[in-house]
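Complex shown without one protein chain; remaining protein chains in place.
What follows is subunit A.
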Amino acid sequence: MADNSVSEEATMDGHSPKLASIPAGDSTVWADASPLLQAACTGLRDGELIHGDNFNLFAAMSALEIMDPKMDSGIVCTYYSIDEAVENGAAPIPISLDSTIDVQRTIDIMDHLLACEAAWHKGHSLAQTVFSCIYLLRLDRTAPHALLHSYCRIMRATCKAVVSVVSDARTHEEEDLFTMTYGLPLNGDGDDKCLSMLNAVEETISRQLRACKAASSKRRLPEDLEPLQSNPNLEAGFCKALLCRLRFRKHFFHVLACMKRPQGRGLESASKHIASCMTELESILKSADFIRSCFGESCEGDIDDKTTASGHEPIGFDAMLNSRLSAPTPPRAIKILSWKKAVEYFVKLLHDLDVICSYPLDPHLESLLRFVVQFQKSQPDLVARSHLQLLLVQDGKLYGRDPFFAVITKAAALPEATKNHDIQKNESILQLGMLVMNLLKVLCTNAAWQRRKLGKFLQDWRVIYVQLELAFRNEFGEVSSSSNDENICMKIFQHILLWVEEQTYWIAFRFLILGFELELYSTSEYCMVYWYLYAVLTKLAEKTHLKMAVSYDTAKRKGKKKKDSPKDLARESRIPPAVLFLQCYICLAEGLTMMLASLRNEISVFQSPGPFNTEQEKFAQHFELLQRACIPDHVSYPSYKESTTHARFSTLAMYNYFKDAQRIAKEVKSSFSNDPDRLAELRKLEQVAEHNSVAQNLICRLGALDPSLRVSFELSHHPFFATVVVKRS
């Protein structure tokens, strides 16, 4: 088709002739494709499909049917453009000519925006949540309304700050939707002034509040000041309701800015702003009573489901306005959180951020890993996890401060001086540093993604171990008389190798237990899972013990060469508490394996023979990544079968692993008296052990005799060690 004919046709359709601006190039001309399409249509019979090689499932799934409301996100909308919405009075400024109503409506907008923001953080798109606000989409229009304008402006700046934290953290699949800002007016001029604008408005309202208090106590007004709105009875209440909302935004913005400062330098100030945010959120919640009372009429439906404190629908929002901005996907169902839930979300978020701020930036990797794992237990959302990740890894260093080689030498219990050794330039050592960095990042992601990545990491850690071992042999294999420097190199390698092994088993352990959290195991698979957990934990305990022994040895030799005192000897032979802790896990895993195995063998429960495959295939699938990386060595389906096929109630009665677990948990508690997290964990372990020990006795006595006995396994006391429940049916 020639240029002008395109423009003609386009004009005839009533659209602006924009196509005319696409000129034919040197090697391209416009041509009329209608006859070709016509011929293709007549050549096809009903239901036939032209299937190109590149038309795969993804292409088929990405195709949208126009005019089908389930697919076409553009069809369900009230307005076709923001301008049309504005022209139709969907977002008036002022919101009302009655100043009291104007303030009421402004509060509704603020509340609904908070609910939208929470919905965005919880996984919906920015376009369909916060930016469903027409005022935000045309922010300049709000300039005459200082209150609304300042709130919208800080809202936009806050969104921008949050987007930047999350995209910097690269939390993978989660970030796709979260950081999608295409077509949104997120970058406006003057947002750097948002705080001063907000401060000015806050100052005015606090003066209005003071003036109103002065008036009520019949004191002279300190200055001539217009009240916020026209109803003197409501003045103080409205001023207060607005002030806490504005101040919350201010402090929240400060929190984000402080937390982003390099090397955790802003954490202390962030913590103070978090406390202020919490106070303001409390006031916001309290203001609901006033807001509802001044509206007079009660709103329909449950107030707890509403997105505003007043319970009223806010003015100036249209969630479908941006739907055509979203990628070519069917419309996503959006459920904006209720106002109450939104406030709860922010309380949780701020609490999670506060946990990060209170962390003392411990340079010991072991305690850091424990901290991250503990942090994840409270199931923090994306924003908090992104902040943690950015704090941990900055500029390729831990907290942007400690090089990873130094972190590794510390973790591998090497003397302080080794952290500057030239060996850190070794290729494999450099790679190891990368692995540690990636491990920290992945531990901050959601559990589903984390488990998948950890599974893949196992192979990498195995490979690096082999590489390091090879480098070690190449360098020191043949040397008999070694110089002092070689001695140091040798020691570095030895320590690091041992530590890499320990770390690999720790990753394997995390991989396995995340399966419980994600509900990937069914009870019929518990037997093999606990058996594998037992195998991994045994190796982990062994390596941890060895590492501690070697470091103790080093420390002792480094110290004065006194004769071994009896006290020293006693300390040496004692098993370290960290290893005993693992020992407790081991006993529980072994106890559960054996109990499940004997139940399967004696009364044929917890088996699930399917028509297509056997337990061997399930074993292969669940532990494929561990098996491929030989973690641990010599562990296989046949060895699992061998250690479980002979389990019987009679063998179970001979040894109670749960009693051991209970004893160890009790004993080791005193060693962790200043570590509340591990103390809490030990208490849980003790509980499970005690329960299961009793259950085991019962099963051994009655199991085979009493057919009415029903045994079930519940994760009621501990996230991955099941409690055995015995009932009579």
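In the analysis below, a residue touches a chain if its C-beta (ideal position, glycine included) is under 8 Å from a C-beta of that chain, and two chains touch if they have at least 3 such contacts; residues count from 1.
Just so we're on the same page, contacts and distances are computed from a predicted model.
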Chain left out of the displayed complex - its UniProt protein name, from "N-acetyltransferase domain-containing protein", "DEKNAAC100680", "F-box/LRR-repeat protein 13" or "DNA primase": "N-acetyltransferase domain-containing protein"
Touch criterion as defined above, residue of A:144, A:301, A:611 or A:707 at the omitted chain: A:611
Given A:518, A:679 or A:725, the one touching the chain that is not displayed: A:518
From A:487, A:621 or A:716, residue that would touch the chain that is not displayed: A:621
Which residue of A:93, A:448, A:463 or A:725 touches the chain not shown here: A:448
Residues in subunit A touching the chain absent from view: 46-47, 49, 51, 55, 57, 59-61, 63-65, 68, 70-71, 123-124, 173-174, 177, 329-333, 446-449, 451-452, 518-522, 524-525, 608, 610-614, 616-618, 620-622, 638
